[in-house]
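With one protein chain withheld, the remaining protein chains of the complex are depicted in position.
== chain A ==
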């Protein structure tokens, strides 16, 4: 069981590039986490350090209080699936990848793996190198789910998968998580598609933590206030406005921060329309290049 993951002032540099910049974060076990960030924000670096694939330049990651790096007792509990599911040599066959996994993974469920391979139509006799991008991703998903590892990390494992296969993945993930509760961290660009699967969301930018909260709380913090421009301007005065749009005399301002029921009633009385912001919108505004912010 993973009780908690504590990431303390984590810094990772490649030459003069700083991928992680003193990032601290604590995660409770037993939840599905979404890790969001723009390209180059440090998602893969962070996941690689959590999975002990990389040694940090400074700071550390502890799971249940134990440092993860070069700690076999901990790393055997982590399944880290990278974007193309590249876990085994290309010249090997899918069926041998299954055999290795059975050997390496203490909780491996061979029957479940076989069922998943069938569902995602991955040919077991094929060489891994000959699989299409989508089938390779599906193979990664099979290896990740059937490992039943206490901590399972999917780093954008959906490349080349079509929508029906991605939805099959979401269904399998959710059902297997409910049947065998454990910790998942899923990094993705397809925010709207998967956001409902997450219990918590972590957003990072430039190697730093931007926000970590449960999805509902985060969604409650973003509101689009729409109405006549002058009324909107008067209402949002004093709030953190993270973006505006205007169409003729109608204006929509995106407010970041909690609105209490009184403030909501006040807005409605003034004839304003309030709508929660979608996670995608919040994400875009929280990670916008700073030069573009007003």
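For the reader, a short list of remarks on this structure follows.
Basically, a residue touches a chain if its C-beta (ideal position, glycine included) is under 8 Å from a C-beta of that chain, and two chains touch if they have at least 3 such contacts; residues count from 1.
Heads up, the rule we're going with is that contacts and distances are computed from a predicted model.
Choosing from "Acetaldehyde dehydrogenase", "Transcriptional regulator, GntR family", "Monosaccharide ABC transporter membrane protein (CUT2 family)" or "ABC-2 type transport system permease protein", the protein name stored in UniProt for the chain missing from the display reads "Transcriptional regulator, GntR family".
Among A:47, A:139 or A:197, only A:197 touches the chain that is left out of the view. When you scan A:159, A:174 or A:286 for touch with the missing chain, the hit is A:174. Contact with the chain that does not appear here is found for just one residue of A:102, A:126, A:211 or A:278, A:278. Although one chain is hidden here, its contacts on chain A can still be listed: residues 31-32, 167, 170-171, 174-175, 177-178, 196-199, 214-216, 219-220, 275-276, 278.
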